[in-house]
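Note that one protein chain is taken out, while the other chains of the complex remain in position.
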Amino acid sequence: MSHTVRNKVSLLARVGRMRGQVEALERALQAEKGCAEIMQQIAAVRGAANGLMTEVIEEHVRTHVASAAITSNATRTRGADELIDIVRAYLR
Amino acid sequence: MSHTVRNKVSLLARVGRMRGQVEALERALQAEKGCAEIMQQIAAVRGAANGLMTEVIEEHVRTHVASAAITSNATRTRGADELIDIVRAYLR
Amino acid sequence: MSHTVRNKVSLLARVGRMRGQVEALERALQAEKGCAEIMQQIAAVRGAANGLMTEVIEEHVRTHVASAAITSNATRTRGADELIDIVRAYLR
Partner (left out) sequence: MSHTVRNKVSLLARVGRMRGQVEALERALQAEKGCAEIMQQIAAVRGAANGLMTEVIEEHVRTHVASAAITSNATRTRGADELIDIVRAYLR
């Protein structure tokens, strides 16, 4: 079972909040709110994306790279490769 | 008229795409997709937030700070203050 | 006079501290310190770069875009263009 399944409830709650933030931003644009407010809402969405990424990375490391339950070196290496790919793309 | 009004159509299209990305992420979690795919989708949302922020900042600078149409120094200074506040928070 | 000249002392002090951080990181690598410590030192350098960028952007906005002392619209527009270029590159 994938860690994203195991933590499905927690992650879905986070994504639901993020969708709520994006919808609030959409309404603020429709309502022609001031741009200081718009910029703060965009910053909140980015903050939510960073928080979600942190949670997924943590679970990925614990479940697919560091877990004592992994018995195959190839599996562990694949988990490490996936992690490194996303870190490279995300920190660019 | 605020710059967020003037560019309302373009910004709403961007936010609509971002909402679509968040909804796709939600579906991927529901469907128990692999975490490499989940992480890429989160990275895409953050990229969309950065792109939107860049567009809003650009319009803010042109309309509320640099515009030749601004006749009051206080107005220009307020636009600059708002910009600096968001840059401080966003680059922290 | 450029704002980077006006705030030269403050900015040079910041860059001096950043150089000190990079030199400390170099010594930590030479001394074969643990990687948790190394990673924290790299994070500190990035934080210093972000803080410096924030200060330079703030001064740029006040001096080259929003200043009441600017009498030419072309000058103000050039200041805005430079700002937008760096925001685009930095938030990518």
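Assorted remarks:
Each chain carries a letter (A, B and C) given by its place in the written order, and its residues are counted from 1.
In this text, a residue touches a chain if its C-beta (ideal position, glycine included) is under 8 Å from a C-beta of that chain, and two chains touch if they have at least 3 such contacts.
Not measured: the values here are computed from a predicted model.
In the whole complex the chain that is left out makes contact with A, C.
Listed for chain A, the residues touching the missing chain in the whole complex are 50, 53-54, 57-58, 61-62, 65-66, 68, 73, 76-77, 79-80, 83-84, 87-88, 90-92.
Although one chain is not drawn, its touching partners on chain C can still be listed: residues 2-5, 8, 11-12, 15-16, 18-19, 22-23, 25-26, 29-30, 32-36, 38-40, 42-43, 45-46, 49-50, 52-53, 56-57, 59-60, 64, 82, 85-86, 89-90.
By our rule, only the chains that are shown with their structure count from here on.
If you sketch which chains touch which, the chains link end to end in a single open path, with no loop closing it. Rounded to a whole number, the gap between the C-alpha centres of chain B and chain C is 22 angstrom. Computed centre separation for the pair chain A/chain C is 28 angstrom, with centres defined by C-alpha atoms. Each chain gets one centre point, the mean of its Cα atoms, and the points for chain A and chain B are 18 Å apart. Annotation for chain A: no residues touch 2 or more other chains.
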